[in-house]
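The complex appears here minus one protein chain, its other protein chains still in place.
Let's turn to subunit A:
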């Protein structure tokens, strides 16, 4: 009798755990994620193909802001932002074209609120152009690692993004939109 009761208890516990696990999976909206390496750092991205502009967490972006082999462009977006959706393939195309020369990453502001607040994000999408802080001659080094070279809100075409990168990082002319 005791062993029967123990077996029944084990079964009910397992059943309850299974039901809640399935419901919680649906509640959390879990999706399959893929891990891939880019520039020596392990990234968590959606889908299985490596993107030229990977999605990063606030923590990963924090690490990237310490490393300055190449300048950095951040696309701050949100799930239900229509212009963000419109710009996404343009941003990816620009990232592909400048791979190895400039880093491009995406930040989901719905999920990474602390970093979004720290970057003073307001309108979406916002592109941030960040580079290594280099104090000028005679200027005191205040310990900063990064400098914000420029920021712009609104959906842009690939060429606009490339023009802005050229201007902010490689001394190109100021694009007409500015």
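Of note:
Methods note: contacts are C-beta pairs under 8 Å (C-beta built on N, C-alpha and C of every residue); 3 or more make two chains touch, one makes a residue touch a chain; residues count from 1.
What we mean here is this: contacts and distances are computed from a predicted model.
Per its UniProt entry, the chain excluded from the display bears the name "ferredoxin:thioredoxin reductase", taken from "Meckel syndrome type 1 protein", "ferredoxin:thioredoxin reductase", "Protein-serine O-palmitoleoyltransferase porcupine" or "Peroxin/Ferlin domain-containing protein".
Screening A:117, A:134, A:147 or A:174 against the full complex identifies A:117 as the residue touching the chain left out. Interface note for the absent chain: among A:52, A:85 or A:146, the touching residue is A:85. Summarising the interface, subunit A meets the missing chain with residues 5, 8-9, 12-13, 15-16, 19-20, 23-24, 26-27, 29, 76, 78-86, 109-110, 113-114, 116-117, 121-124, 153-155.
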